[in-house]
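Let me begin by presenting the structure, written as structure tokens, before commenting on it.
One chain of protein is taken out of this complex; the other chains stay put.
Labels run A, B and C following the written order; every chain starts at residue 1.
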Amino acid sequence: MPDETNDIGLERADYQGSPNTLCKGCGHNAIIGQIMSACYELNLRPEEIVRYSGIGCSSKAPTYMLKRSFGFNGLHGRMPSLALGAMFADRTLTNIGMSGDGDTASIGIGQFKHICRRNPPMLYIVGNNGVYGLTKGQFSATTEAGVSFKRQGTSRYLPVDICMEALASNASFVARSFAGDPKQLRQLIKAALRHQGISVIDVISPCVSFYNFAKNLHSYEYAREHEIPLHELEFVPTDHQIMIKDFEAGTVRNVKLHDDSIIRLKKLDKEYDPTSRWQAFKVLEEAEEHHQLVTGLIYVDPDIPSTFDRYDLVEEPLNRLGNGRLRPPRESIDQINQMML
Amino acid sequence: MPDETNDIGLERADYQGSPNTLCKGCGHNAIIGQIMSACYELNLRPEEIVRYSGIGCSSKAPTYMLKRSFGFNGLHGRMPSLALGAMFADRTLTNIGMSGDGDTASIGIGQFKHICRRNPPMLYIVGNNGVYGLTKGQFSATTEAGVSFKRQGTSRYLPVDICMEALASNASFVARSFAGDPKQLRQLIKAALRHQGISVIDVISPCVSFYNFAKNLHSYEYAREHEIPLHELEFVPTDHQIMIKDFEAGTVRNVKLHDDSIIRLKKLDKEYDPTSRWQAFKVLEEAEEHHQLVTGLIYVDPDIPSTFDRYDLVEEPLNRLGNGRLRPPRESIDQINQMML
Amino acid sequence: MQEDSTQSPHKIINDFCVMFSNINGTGSSTANTTVMRALFEMGIPVSGRNLFPSNIKGLPTWFTVRVSKDGYLGRVERDHVQVLMNQDTVAEDVKKLVPGGLVLYDEAFSMPETLPTSLAFGIPMETLINELDIEKRLRSYVGNMVYVGVLASLLGIDMERVAGAIEFHFKGKTEAAKMNFHAAQRGAEWAQANIDRIAIPYTVEPMHITDGYILCDGNRAASLGTIYGGVQFVSWYPITPASNVIEEMNEFLPMLRKDPETGRMTCAVVQAEDELSALGMIIGAGWGGLRAMTATSGPGLSLMAEHLGLAYFAEVPVVVWDVQRVGPSTGLPTRTAQNDLLFAANISHGDTEQVILMPGSINECFEFGWKAFDIAERLQTPVLVMSDLDLGMNPWMGKPFQYPDTPMDRGKVLWEEDIERWTKEGKLWGRYLDVDGDAIPYRTVPGNRHPGATYFARGTGHDEFARYSEDPQVWQDNLARLKRKYRQARALVPQPIVERQKNARIGIITWGSTHMPVGEARDQLAAKGIATDYLRVRALPFTMEVVDFMQEHDRTYVVELNRDGQMKELLTLEAPQHAYKLRQLSKVDGLAMTAEWITQRIWEDEDGCHA
Partner (left out) sequence: MQEDSTQSPHKIINDFCVMFSNINGTGSSTANTTVMRALFEMGIPVSGRNLFPSNIKGLPTWFTVRVSKDGYLGRVERDHVQVLMNQDTVAEDVKKLVPGGLVLYDEAFSMPETLPTSLAFGIPMETLINELDIEKRLRSYVGNMVYVGVLASLLGIDMERVAGAIEFHFKGKTEAAKMNFHAAQRGAEWAQANIDRIAIPYTVEPMHITDGYILCDGNRAASLGTIYGGVQFVSWYPITPASNVIEEMNEFLPMLRKDPETGRMTCAVVQAEDELSALGMIIGAGWGGLRAMTATSGPGLSLMAEHLGLAYFAEVPVVVWDVQRVGPSTGLPTRTAQNDLLFAANISHGDTEQVILMPGSINECFEFGWKAFDIAERLQTPVLVMSDLDLGMNPWMGKPFQYPDTPMDRGKVLWEEDIERWTKEGKLWGRYLDVDGDAIPYRTVPGNRHPGATYFARGTGHDEFARYSEDPQVWQDNLARLKRKYRQARALVPQPIVERQKNARIGIITWGSTHMPVGEARDQLAAKGIATDYLRVRALPFTMEVVDFMQEHDRTYVVELNRDGQMKELLTLEAPQHAYKLRQLSKVDGLAMTAEWITQRIWEDEDGCHA
């Protein structure tokens, strides 16, 4: 039986990572699984993807996918700055940052806020388990208030809502999903990879070793029972648009991304407009109040300029410019010296 | 002529600071002026106030008020952590933190977000001039997008909205004011000083040396022309409540703080409910869209527990506990040793 | 002792090393520490060492229990007994076995063709476990007890002690304890039935030298010491291997620091959003007059650089525990090292000097836990305590913790009545005024209601009255005073420990947990005819003994766990005139130092000298 390949002739195995050392059942595994599938299905060449992460189990996860791509596992909470700088090197690449709730919302909240503002073209996915996995079960900034662990006491403060933070910082694509909802997650990832600015996906990703308790939001059980998808979601790449037709009018809303691909949102219970920042705040606020897990595309602004649209740089990858284009010409030095008085 | 004094027998001069070295006309001067007045009028003893700040002109400003109080001018962007730790020493004191837009929204955004979550009883006032004053005119995270300075180029990113950040982080008192609106500012400060949690006041406070340009939000001229107060605001301390009566019903909304003092909000154009977080987001979002300066009490939750309500600490100031209450008794050591196996 | 043995004369008694190879997350540590505790309860000196990956579940982990009648606690490089419960590492593991050692493994494993011993026995783990009458989901955890029983039977570990150790672990959960002991018994039975104990060269016999001793890890000891030091405020950010310094506080504070009258706490623990904030908070608290501490490891320490400069310069007492791990950068987070010393000694920009304590045992972790506050508050400066993963996270034998032998020294703090008295006496107070001529000023803390007591603290230039100043002379004088103040620390910090041998011409210097194997190495060297003196540094600034020691010896070996010879560098700076006599014996591979390694190096080097 010949192996199945995608349009660029690669097999699923070409998207695999190094041997996985996360716990079995860890939500992060589901996330990287969907990223690998999304990349395969979007026909992305692994060498044209770059992985970034901070420190934590979630930040180790990128090691276990896309082995054939470049990657940098940096410092705790500092993935955004590292990624931003690296993205300047070759702006044609696809960028995937993966982080955790501790990495993003505790130590990393400052860099997270600022990368959202800057809006570089990258998927910023958070494996949000409401706990520090790698350091063995301390509270993170997304742990719900009032949770008690024997060696930690009680978590005392209201949790950080990563989507709300992204929104407040003008991130241009904000979504929430759940590691136990692979279908939705994959569609979101695909859309995110095609969006021209930062795409924040906050994924509830249970930690089976330290915090998968049914009474808590970040568990499989709770999330499954309280998930409220905002819509049924499908990503239609540019080259597949023919498919759009077969939809009943009225029940579907299409959001067109900058590259003309489309996010097709099928209405569920309520009408929801993901292009209104204001509605986005509201839906998050309400979900928080009712301890529900709202998932789906919470907000998108497909046309807001990305980081690189704001710099007038030469078109070629900066890291391929020859010395001749980097060092000013010899003549110029006299002119400069003349100016020095 | 005998000098005027307040109810605790102090003169206004007792609330003065060290000689002021800010530029004449700097908005920060107006802020500290109103703080001094508020403290005088609230009959606060200067020794029972503690000042905190980071680094910047705005963070120098606390030096120029309340000389008779303790104070700590810490590191750039790190006032929140310093203040939080210090507040544990004696929980009976009144805490005033003053910071700048750079200090709070650039380098300090992480600590700012986290202190909002923790909700300690303090006034956190930001002298927001949209620029770095002390380092001579670079862009801050609140500079509007598109502003150009000769030696800086163009500011490229959407500004941070300090009130929205405070809201997203569950700060329990969020207000915006303007250094050119001293009356409102003073009322807000008084209310803030009595609120039992964190009170964030984002004050547009023009920098006359580097950024007071009429076309920009952070100038006196622009702010004056575009200020939209949400209400007329008056703070009525606990001991003055008798005065409340003389108001027409319907036009006034009273918000009762935890100590029974009252913030009296007189309706202006529109109805506004400052106890709805959701409306707060909306009003900020709209103001941003229309480049307007909405001022007043944007959000308050008078009853949310403060940091210290979340720790079960002895009632006396921790820093006055004698050695006998800090070192466990001699007998206990045997018990401990028995446990060590 | 060996001579008195009732066992066969060829037996090696109470002097070998047992290694357990497991997969992490399978609950093996309960089983392994049970063995260790049972041995300890038999009165035999033991030390346990856990080698674990930076991972939660599924990767190899090793635990070694060294049994040493001589009380040696250092790591040994080879195993005498191996319990192999991880198929993946079997091939590598057996390479570390001494020839003729004992190997126990899961019968189900495929083993290497050739082994360096004939004493290899496969335990039918699955069968034995399945025979146990326990819930399925518990089987793999409890199952580990089977090998405990096998081992106990083969080595002669008292099954009553095993029962005791299990009970201790399960504290009152009798059902669980019973179930576990049952599994151990099953293992023991199997061993008795299937293996001839006579052939096994290793055995244990009860001794009495651990009587009155305790078993504890350094982090817990640090935590308890801190609590007895009257800590009032803790802020921290989780990081291996420092986290459990604080986690132990979360466990012990409610027991030890609840105000008896009100039942309320006298210490607050705040988990910060990062280390920048953790140190910021304790500086605030320290400034506010609280005994404040944090614990971290390398990456966190790096993040504390700026704040440590502030604390130094604004003269705020704080205590920072650095439980060292392998760096640079994230490095090997679960491996041990002593490699933050130079960084800590030079931390923060500008001219700074830090007081550093270096505990070398659990008893010192406890003692420095409280003493660090006395020094910090007396000097009004940060005190850094450098522990490490090996000391902090492994169970060590030690004397019982001693109740602090001096009362808490809160340093020079003035309250309302003091200021009032000074004012009356016409005595001038300024926050940074050197009233006593010892370079240590008096301080006040917020909450002091005396109008003459307040001041404004800052990290910028200030005069003796805490007023902002850019005056060159004021700056220089203040910095000079800080240097004088630092020198005062020499009289306050723990002095080095010196041990001598007769006619020793060569010296050994270590610090921290590298102490553990040195005694053994010195015995080994002595046996080879090389007498050594030994000095263990316990603090910076150095005291005169350290210089004298270097001076007295022809050569001094500085043994430590890093690449760059960090202690050697500091010693060189302290006494460059003796530097030519210093020999760097440093290594960093993530494993604890061993006596063999030290002995070998010194032997080679000395031999060279003699040649």
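Heads up, the rule we're going with is that a residue touches a chain if its C-beta (ideal position, glycine included) is under 8 Å from a C-beta of that chain, and two chains touch if they have at least 3 such contacts.
Not measured: the values here are computed from a predicted model.
Here the chain not displayed is in touch, across the complete complex, with A, B, C. Among C:245, C:303 or C:521, the one in contact with the hidden chain is C:303.
Only one residue from A:38, A:93 or A:189 touches the chain missing from this view: A:93.
By the touch definition given at the top, subunit A reaches the unshown chain through residues 18, 45-48, 50-51, 63, 67-75, 78, 80-90, 92-93, 110-111, 114, 311-315, 317-321, 323, 325-328, 330, 332-334, 336-337, 340-341.
Contact between subunit B and the absent chain runs through residues 21-24, 55, 57, 75-77, 106-107, 109, 132-136, 138-139, 141, 150-153, 209.
Across the interface with the omitted chain, subunit C contributes residues 53-54, 297-299, 301-303, 305-306, 309-310, 312-314, 326-335, 337, 339-340, 342-343, 345-353, 458-461, 470, 472-473, 475-476, 479-480, 483, 562-564, 566, 569, 572-573, 576-577, 579-580, 587-591.
The definition used in the following text is that only the chains that are shown with their structure count from here on.
With centres computed from CA atoms alone, C is the chain lying nearest the middle of all the protein shown. Per-chain CA centroids place subunit B at a distance of 44 Å from subunit C. Per-chain CA centroids place subunit A at a distance of 40 Å from subunit C.
Residue positions 106-107, 109, 141 of subunit A are each in touch with at least two other chains.
Annotation for subunit C: residues 273-274 touch two or more other chains.
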